[in-house]
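Below you will find the structure I want to go over with you.
With one protein chain held back, the other chains of the complex are shown just where they sit.
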Amino acid sequence: MNSLLSQQVPLVCYLLLSAVLFALGIVGFLIKRNLITVFMSIELMLNGVNLSFVTFAHQWHQVRGQIFVFFVMMVAAAEAAVGLAIIIAVFRARATLAVDRIDLMKL
Amino acid sequence: MNGYLHLWLIPLLPLAGFLINGLLGRRLPKPVVTAVALLAPLASFAIVAVAALNFFWHIGPFASVLPYTETCPIAWISVGTLHIDFSFVLDQLSLVMLLVVTGVGLLIHRYSVGYMAHDEGYARYFSYLNLFLFFMTTLVLAGNALVMFIGWEGVGLASYLLIGFWFQKTTAAEAGKKAFIVNRIGDFGFLIGMFLLLANFGTLTFSEIATKLGQDPGWTGGVVTVIALSLLLGATGKSAQLPLYIWLPDAMEGPTPVSALIHAATMVTAGVYMIARNHVLFDHSPFALSVVAIVGAATALFAATIGLVQNDIKRVLAYSTISQLGYMFLACGVAAYSAAIFHLMTHAFFKALLFLAAGSVIHGLGGEQDLRKMGGLRKKLPVTFWTMTAAVFAIAGFFPFAGFFSKDAILYAAFQQGTAGKALWFVGVVTALLTAFYMFRLWYLAFFGESRSPEVHAHESPWSMLGPLVILALLSIGGGWIGMDRFGSFLSAVTGPTIDPATAAGGKSLDLILSAVAVAVALVGWYIAHSFYKQKPERPAKLAAAMPGPYKVLANKYYVDEIYGATVVKPLMLTSTYVLGWVVDKAILGGSAWLLGGLATFAGALLQRWQSGNIRSYAAWLAVGAAAVLLFALVPWATFLANFGIHLTMAGN
Partner (left out) sequence: MGTIDNSILTLILLVPLAGAILVALFPDRAKLPNWIALLTSLATFVLTLHLPFHYDLARGGFQFVVNKPWIENPAIAYHVGIDGLSLWLVLLAGLLAPIGVVASWNAIHSRRKVFFVLFLIQQTAMFGVFLSLDLMLYYGFWELSLVPMAILIAMYGRKDGPKAALKFFLFTFIPSAPLLVAILWLYARTGSFDFTTLQTLIAYGQFPAGPLCWVALAFLFAFAVKVPVFPLHGWLSDTYSEAPVALAMVVAGKLGLYSMLRFHIGLFPVQARAAAPYLIALAVIGILYGACLALVQRDFWKLIAFAAVSHLSLVVLGIYGFTFIGTSGAIYQILSHGVVDGALFLLLGVLYDRYATSQINAYGGLAGRLPRTATLFVLTTLAMIGLPILSGFVGEFLILSSTFGGVSRGWAVAASLGVILGAAYMLWLVQRVFYGPQSDLVSSKPPDDLHLGELALLWPLAVLTLVMGVAPSIWLPTIEQGVHLPPLITHSGPGFVTLTSTPMGGLR
């Protein structure tokens, strides 16, 4: 049973979009200096993955993919909460959000 | 039958004395300490005396005959095939030895009560002395080599403790340590001997070894020689023979009664006793016997020459002891074991007396030991003088003093042993000459002429000290009257038959001629000493000035200590410090450990660069890693490589 969606837009478009989103996320994560932008890039990657999950779930008629998306969204929400809190804490402590300056994890 | 004779009490009573005085001595009143200290040897001596009465004259309760063995029902060491008992044996040999040890020991204990009366460590001193008696009687009574080894090491320990009794003195502590370590070298020989006995005979019990040797006449030379020589090494350590005699002169740092008991009368004779005890082994090895004889003769002469020029009264006596022990070894070397034991006994009397008398002199002079500062003591210390005189005549070998009989027996036995024996006899006679000279030298220097330190007011010792002197003087005079013949036949059950002058080559007349020669030689020695130190006291200094080289060598004891120091001690310490300590331990072993550690640190330093702390570099690596994994998983490597003729197969398939 082909869905309306796939008839209108081919599957590969969804996957391409997902890949583009993910790649944008990676690039953003690697080149952006601002911690908040980096954080947003992570969200972008997550959403890229989410999109591919949904696509495949739809393609294979399995609900597991959808369920995973919920998990990922939940994790992303929690991450946003914790991550932003950390960012605020870091900003208060160091008055900067440039990732290059935050290198205390060095041994 | 023999339920009354408890051999184990002989060593254990002194042990009890040691424990009481050692643990509680500081709290006990002095008379109690004295009583305990004296009762222990007294009781042991009483037991031995009863046994002696019983076995010499058959007056006594025991119907048993010698040898009489006592074994502890529980084995000492019992593992697999190895079984070693605490066993004691009383036979003619150990009986004589025990009489000497406990008898002289008792006298010296008594003497010490006076000598040590004002010492702080009174109780400690007597506890050590009792400990010595415990170990010495164990050594003598031992029925097997390992029990003897208990005593053997134990007397070394007691000697160590007593030499270093005044431990605040560095020299005393050094001397004690030196004695113990040099003795340990000898003990090493004893140990090797025991290992060889175990390996070859499977037992350490003296009687079993003798039986096995007797059963198989094939035991000659070879192994037996090695065993005998190993034991000899042990004996040279304990009995201060060449090359291990160096500890004994230093041992004079101990209190004088200790020198008398341990370093003259009893402990140092343990080597002689051990050889006599194991004489069957030596009998089976002519080579080992000749080594014993040569060691003995060489030591006798060597030590006597050093004794000629010593100025410390105790050191003269120490070298004289070494020399006399050489005589005993010489006797053992010509298989005249009973003569050796005979001399051991008479020597115990007169040498103990010499030391005690010297102690009395030192005591009377307030601690002075230098002969050059004595003189004219004959009048001031009459009892000491007369008892000392008896001892000097005995050691010089004048008839009818004790030393005459035993020395004569040894020289006679040596003379009977062919050409080599004649050479040994000649060395013995020369030694007798030297002995007479240095003993009379001591006698003249100490007791005749004018006092050379008039500011010291010499006083005679109390009778608690003089009593033992008198008893020992009587023994030094009459101790040899029993005669070699009777003494030898009594011991013959243990040490084998002795030569009977009546039937031997040369007959009785040869015996008489040799005796006359020995006495004549002693007279010559006396005469020389008389002319040197009585008539023309300036002569010795002139002689020394005329021959500075030899005098210096003798005065410095042939530089043996220095030679040992330079050839053994120094190289050992230097090798240990530099070669082993620095090169091997620090450089090679430490270095390789450091290298391993360094390698780890280096690898860590390299890897540390990845841990930059920069989040984006982590992320980049993460991305690279993910890409690599994808590349590995998605590309069909196997098919790809197969195009180039490379086939990947899983190991084990």
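The letters A and B name the chains in turn, as written, and every chain counts its residues from 1.
Everything that follows uses one rule, which is that a contact is a pair of C-beta atoms (placed from the backbone, for glycine too) under 8 Å apart; a residue touches a chain by one contact, two chains touch by 3 or more.
Keep in mind the model is a prediction, meaning the values are calculated, not measured.
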| item | value |
| --- | --- |
| Left-out chain, listing which of the shown chains it touches | B |
| Absent-chain contact - pick from B:Leu12, B:Ala35, B:Ala49 or B:Leu198 | B:Leu198 |
| Residue of B:Phe18, B:Phe149, B:Phe206 or B:Trp219 touching the missing chain in the full complex | B:Phe149 |
| Touching residue (missing chain; options B:Ala35, B:Val50, B:Ile185 or B:Ala623) | B:Ile185 |
| Interface residues of chain B (partner: the chain not displayed) | 74-82, 146, 149-150, 153-154, 157, 160, 164, 167-170, 172-174, 176-177, 180-181, 184-185, 187-188, 191-192, 194-196, 198-199, 572-573, 575-577, 580-581, 584-585, 589-590, 593, 596-597, 600 |
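To be clear about the criterion, only the chains that are shown with their structure count from here on.
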| item | value |
| --- | --- |
| Interfacial residue positions of chain A with respect to chain B in the complex | 26, 29-31, 38, 99-100, 102-107 |
| Footprint of chain A on chain B - complex, ascending | 608, 611-616, 619-620, 623 |
